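Only one protein chain is missing from this complex, and each of the others stays in its spot.
Think of it as A, B and C in the order they're written, each chain with its own count starting at 1.
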Amino acid sequence: MSTAVPQSEPATVQYVEVTAPRVHNLHHVEILTPRIEESLDFFTRILGLVEAGREGGSVYLRGFGEWSAHTTILTESGRAGLGHMAWQVAERDQVEGWRRRLEQRGHEVQRLPAGTERGQGDAIRFRTPAGHAMELFYDFERCAPREPSRLLNQPERYLAGGVGVRRLDHINLTAADVDRTRDWLAGELGFRLREAARNPDGSDIGVWMSVTSQVHDIAVMADGAGEAGRLHHVGYSVDTPEGILRAADMFAEEGIAFDAGPGKHGLTQAFFLYVFEPGGNRIELFSGGYAIHDPDWQPVIWKGEDIGRAVVWYGAPLPESFFTVAT
Amino acid sequence: MSTAVPQSEPATVQYVEVTAPRVHNLHHVEILTPRIEESLDFFTRILGLVEAGREGGSVYLRGFGEWSAHTTILTESGRAGLGHMAWQVAERDQVEGWRRRLEQRGHEVQRLPAGTERGQGDAIRFRTPAGHAMELFYDFERCAPREPSRLLNQPERYLAGGVGVRRLDHINLTAADVDRTRDWLAGELGFRLREAARNPDGSDIGVWMSVTSQVHDIAVMADGAGEAGRLHHVGYSVDTPEGILRAADMFAEEGIAFDAGPGKHGLTQAFFLYVFEPGGNRIELFSGGYAIHDPDWQPVIWKGEDIGRAVVWYGAPLPESFFTVAT
Amino acid sequence: MSTAVPQSEPATVQYVEVTAPRVHNLHHVEILTPRIEESLDFFTRILGLVEAGREGGSVYLRGFGEWSAHTTILTESGRAGLGHMAWQVAERDQVEGWRRRLEQRGHEVQRLPAGTERGQGDAIRFRTPAGHAMELFYDFERCAPREPSRLLNQPERYLAGGVGVRRLDHINLTAADVDRTRDWLAGELGFRLREAARNPDGSDIGVWMSVTSQVHDIAVMADGAGEAGRLHHVGYSVDTPEGILRAADMFAEEGIAFDAGPGKHGLTQAFFLYVFEPGGNRIELFSGGYAIHDPDWQPVIWKGEDIGRAVVWYGAPLPESFFTVAT
Partner (left out) sequence: MSTAVPQSEPATVQYVEVTAPRVHNLHHVEILTPRIEESLDFFTRILGLVEAGREGGSVYLRGFGEWSAHTTILTESGRAGLGHMAWQVAERDQVEGWRRRLEQRGHEVQRLPAGTERGQGDAIRFRTPAGHAMELFYDFERCAPREPSRLLNQPERYLAGGVGVRRLDHINLTAADVDRTRDWLAGELGFRLREAARNPDGSDIGVWMSVTSQVHDIAVMADGAGEAGRLHHVGYSVDTPEGILRAADMFAEEGIAFDAGPGKHGLTQAFFLYVFEPGGNRIELFSGGYAIHDPDWQPVIWKGEDIGRAVVWYGAPLPESFFTVAT
């Protein structure tokens, strides 16, 4: 499968380039909300995302450090939850390759020609075994900065409006069968297992996986209610832990509902703060963590008495809601 | 070349996996020093690296967040400078692939069988056109933590000895011909150009390139003296800007020679501090920067009046030494 | 001589100098511990206090930013708790003045001639109505820095050993009758009420008082068990909230028992972390708060539904132990 140097083949470029197929990076998430105006106020005035446009029942947003036209979509809905998540692939013609690959492996794949979704090129859509809608694409519209930064490597000025989240960081889902979802993400899309919390019977309570150097681009945790397709939280990146403390001050002033934190997980080494946005979805502000550049990373497995430290390295115990509420 | 989906081929895994060949990550650097004991004191007591062993005229070191046996080698020498730098490749059998590829493209490559260098598996060695020794390998000895962390995802306890650098971050070299080195790194090893400072004539003053999501794993800047094979600095990662301010306090107490900073470059958005270790090599403490996950990154080119902001976004002008001293 | 009112001058000068008599600043605390070696390890290796000497069953300590020979005394004892606290007065001859004043007001006062306690000049000793031993003095031995800082305004080098607390910050006591203790501290010693948590019946649950610009030098909270003379915690000053997060990392590695935090109280605006030192006493790391320079400060009273925010502005609810455990 993934070995790279067929001994008998001619000495071509392929000798050094073949690695396991994997998607390239988390690009955007669509969040459903029954209270779109309040949610929008939270994401823009408080978190500091930039509004990039509205269309139908959706509002399009991005962080000050993101070059794409948008990376968060708020969509009005009768319920909170995940509309879909979308991943970018490494090269343009891989979109078609992924379609063939997934169909050959028995998955149902829908084609979304360029323009079907705002800003997005040719894409495909399918579902994880846990029921979450997922899209893959390569081309995406570049942002038109509202106030271009004098830093050429940053699209928008950082004018310290609200929390000032830099970018979308990761997504955390729940699944009735964590192991199956883990194996599917690894086998079908190339996600690497970075860390896991494991039961004594060998099954996983939660898994943290990535295709980038982030310790996780996606996490899957056991769904307490055994339901399908639910969202635990969407994580946004804040530059420093102190930035998260500033955010906590603002949330407290605004009366935003805290779920957990500020605190630090042992697992992923995240300095975290979880709140519920007005639509009911859990949002994480994330800082810290650690980068994985090693090609030979050994998954870190927390089990038995270590699990307590995985969940809370420092800070208070997580509240019951953290383990029961998903959207 | 790099396109991924040969239309006529069978629908195999390859459809989604072929990307431009590139090395995987910076693994270690060997730093030459004429004052090894003083250098060692700087790297261990002050920077907080862990000593992993001594052998011959070398001392082997690593940061508290690094899983390899060592990532910095201090080697006694009549002069300061770079011994060599070493890059890990994505898979074990790519080492041999890279050897064939480089030799086919006309480069002189030396084989270093496993064990030739402490802790390192089969490797190859060659030189950049600017004269810097470079090695590629996959296998490396894992660290035996001195004081294992209770965080399973971190090898050594963070006990706040000295600055507490987490890991080696990047290397910055000088070259008489920056453009040629840039093209060589891109064409031969797959480095992507992330940012550049460009002359009016279109040649580059400096280039910042990476194979990971870091804005740079390697940089190459014009060598003021036109010399070959010189080192501008080695960069270590500190978790937060405040950690760099703490470091500045310690350096001032210890009488360490500051070169520049603390300050922030526009280019790379680095919050930086440069000092000279006792052996004479420039060392950077680096925090911040930004991650690049976009597969379609457009290199950021600073030129004309923007160059001032590239060099110093905030903080004082860089001293003359920054542009003239390399080792 | 340092008094300001030449007795022969007209009384007009007094118009600008007379203020309510008050002690000047918290100087040191004596903490009792049944496990002195473990406690010493905690205060020196982990908190980073400097050991200034041992004598009898006591060890003498100070922070890197303190000019006195010592400000924390650990004394071996069959139980944890407060030995005594000591306050410096504004001028040398006020020690005798305070003695006369307190005796005139009916309090029992003990004279402690210079040298009775290590490093301390002429002093007096008495008890608060809640049973805590308190001393007043002016003269105290200056520190002999172990490693003098190159900063002339700082006695010891900051070499980042452990947490690196700068200095003793405040003391927090419990009392069976908070109101009575509050009135006594204000009336007898000049403490000003800065903030209070108040019951619906007008009595105070806790009071935060100071004689300096700090929001509190001393606090008194209701003793859950109705006992006398107990200590809730001793607070040490850390320069920044991030310094407290670093401390939390170290405490977690060391297996130190957390009580509460990191988090932020609304009351005092403290960014806090409470742990139990090995002897069983609660220790707070404190950063932030706010300075009071206004001569006409209006005490801030938290009551009713505001009390929740007073206790926790952000972070998790305080554990039961916070309200029940004192030493």
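One rule holds in what follows: a residue touches a chain if its C-beta (ideal position, glycine included) is under 8 Å from a C-beta of that chain, and two chains touch if they have at least 3 such contacts.
Treat the numbers as computed from the prediction; the structure is a model and nothing was measured.
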| item | value |
| --- | --- |
| Hidden partner chain, touching residue among A:T75, A:T240, A:N281 or A:T327 | A:T240 |
| Sole contact to the chain not displayed, among C:E108, C:D296 or C:E320 | C:D296 |
| Hidden partner chain, touching residue among B:Y60, B:F286 or B:W313 | B:W313 |
| Where the unshown chain meets chain B, residue by residue | 240-242, 245, 248-249, 251-252, 258, 260-264, 271, 309, 313-317, 319 |
| Residues of chain A (touch criterion as defined above) contacting the omitted chain | 149-151, 157-164, 240, 242, 246, 249-250, 252-253, 255 |
| Residues belonging to chain C that touch the chain removed from view | 2-5, 12-21, 24-26, 65, 67-68, 88-91, 93-94, 96-98, 100-101, 104, 138-139, 150-154, 166, 195, 212-215, 239-242, 266-269, 288, 290-291, 293-296, 298, 300-302, 306, 309-310, 313 |
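Just so it is clear, only the chains that are shown with their structure count from here on.
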| item | value |
| --- | --- |
| Most remote chain, CA-based centroid, reference being chain A | C |
| Inter-chain centre distance, chain B versus chain C - centres from mean C-alpha coordinates, in Å | 48 |
| Rounded Å distance between chain A and chain B, as computed from the means of their C-alpha atoms | 29 |
| For chain B, residues contacting two or more additional chains | 150-151, 240, 242 |
